[in-house]
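Everything below concerns the one structure shown next.
Only a portion of the chains appears, each positioned as in the full assembly.
Chains: A and B, in written order; residue numbering restarts at 1 for each.
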Amino acid sequence: MARVVGERVKKGILERLNSGEVVIGDGSFVFTLEKRGYVKAGLWTPEASVEYPEAVRQLHMEYLRAGSNVMQTFTFFGGKDKLESKWKDVNEASCDLAREVAEKGNALVAGGISQTSLYKSHKNKLEIKEIFQQQLEIFTRKNVDFLIAEYFEYCEEAVWAVEVLKESGKPVATTMCIGPEGDMHNLTPGECAIRLVKAGASIVGVNCRFGPTISLATVKLMKEGLEASGLKAHLMVQSLGFHTPDCGKGGFVDLPQYPFGLEPRVATRWDIQKYAREAYNLGVRYIGGCCGFEPYHIRAIAEELAPERGFLPDASEKHDSWGSGLSMHTKPWVRARAQKEYWKNLLPASGRPYFPSLSKPDGLRMPEK
Amino acid sequence: MARVVGERVKKGILERLNSGEVVIGDGSFVFTLEKRGYVKAGLWTPEASVEYPEAVRQLHMEYLRAGSNVMQTFTFFGGKDKLESKWKDVNEASCDLAREVAEKGNALVAGGISQTSLYKSHKNKLEIKEIFQQQLEIFTRKNVDFLIAEYFEYCEEAVWAVEVLKESGKPVATTMCIGPEGDMHNLTPGECAIRLVKAGASIVGVNCRFGPTISLATVKLMKEGLEASGLKAHLMVQSLGFHTPDCGKGGFVDLPQYPFGLEPRVATRWDIQKYAREAYNLGVRYIGGCCGFEPYHIRAIAEELAPERGFLPDASEKHDSWGSGLSMHTKPWVRARAQKEYWKNLLPASGRPYFPSLSKPDGLRMPEK
């Protein structure tokens, strides 16, 4: 799987993970580009790769600079079921953009597919697999380095995705958008992980829908499931950049604030350093983010794990560790913030005293305590 | 002041304001580029225009697309006192980037200067004015459309800035980073406004340091001061994109969360629509944002005032008004969010039940209630 780049050879995803390296994923595309004006909330589709390639390229650049080792093609909700006639152009353009930026650094290109809109309505396996197949053909032609099937609510659909992707011979990672309560058919996270690995996934985990703490709790259950059944796989986590202690089984989509009022829940860089450390301690070695994860959150992962990895990301050129850059501030009380203990122990106020701190999710109500 | 652009003539800033048009400013540069990895917190200086011009250009593009009518040169803290030998290159590059993007739409270029690091230490008027003078020479050479002196804590230094800038013959806007308690010498907002207008500013107001509500309260005091003394000027507001009900005279800098834990305070797009409406009702016609204001916040101003202005910004192509794009969602409880009343009345939870909702500012303590 190693890849020749210019004069050097880039190690493949499994080579990296097998050797114990930490692989840093990228962060949010649809949410971040929505705030920049290039993606439509609700649809969350990736036409911007064709319409505004410079905006997509710039975001890739920021993640690369922040420390991402993976440029995921901007092909989320990129199947024909979502994009109709545009799907091919968009997938191709997204591959080209990801490759263009990946070549500027030590990053791999991952072709990404996600749940279809068809599973819930008819579960037609052939039709769904065809959509995945179409995207895979482009990924193969564009020679991506590995594949990610992500954002699956139903383990069964994710298994179908793995089955399609593994035919390429490229390594396959799969993440589900589930919490500790499991998939929408009530399979436990452990059982989901087992089925995905048996289907051929080399890397399994979760992405989206839940914040850092719950996402890690879910991955832990996956890990335990795999261990109990003697299966081996690499673990991956790409949580939301939002805190969601109050969400129910459906995750942040069911919070009344979704998607246009999530601001007070955005994680700080220190929250993400904690997340990175806990993921690492849990044995997760592919660590990234999903909606709400901005470039500085990715940088926070890279900075937290710099001791283990031996280097800082490029973007740390502009970021002194743990606020130490404040040591020159003119106000003494701001200078006093230039230390790790300060930021680690900070209790950041919401500035919103007229609002609650938790919500009851819509839809499936959370059991009240 | 009209400017010939290609075949059409762009109206100058005063022509627009004098005719009653709403002028939409831009949003955050240093904070936003810090999160993207290109600016260093604490320093907050604009070297990125030279080092990473594509990142600065992209941000300008996003604001233009979101509806900004002003491309402010990225020259904040751009004086020789801050940038030393780099100052000239940075100011020139920033002018070029602002012009390049402004020419793609109906935006003007504003050359921007800000408080120096010298005023607090020695108040040497000549030395300070020389710094402003140097930046002005570049703005003149690059032929910016008008000038903004912003982020002044001391009215006296702001007056010196206006005195320098007005020699150019270009219109001068001035904003102070003060709250209702006035400047650091205890001049009231009304008195500050009077002195600035007498010194030659055509547009006065506030920027930075305080959230939407407090910023508007301060502008109201400026307006009342001007009216009481029979002076006329256009009003301008560029508030933080953070809620700061608990800050003291020094503004958000004194909040314990500054600058790395402000996330829970970020305004929603609906908060900003409210801000835009209240600013408009107060008679403010130059409305933009400062730190924490992202492109979608600027779009929110443009969307709120679309009825008065008669058009939507380009970025609304990707944004249905008041969440109406959710009307196609598969979950009925998410579809129920596709309406103005829903988002207007939302009480967004912080997702942080272990944290408080307000902070006591450091430094000058807020009187406890």
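As a convention for this text, a residue touches a chain if its C-beta (ideal position, glycine included) is under 8 Å from a C-beta of that chain, and two chains touch if they have at least 3 such contacts.
The structure presented is a predicted model; accordingly, all values stated were derived computationally and were not measured.
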| item | value |
| --- | --- |
| Complete-assembly copy number [criterion: all chains share one sequence; 2 shown] | 4 |
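Basically, only the chains that are shown with their structure count from here on.
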| item | value |
| --- | --- |
| Mean-CA-position distance for chain B and chain A (Å) | 33 |
| Chain B residues within the chain A interface of the complex | 34-43, 54-55, 58, 61-62, 65-66, 117, 120, 211, 242-246, 250, 253-270, 294-296, 299, 314-315, 318-320, 323, 325-326, 328-331, 333-334, 336-337, 343, 346-359, 362-363 |
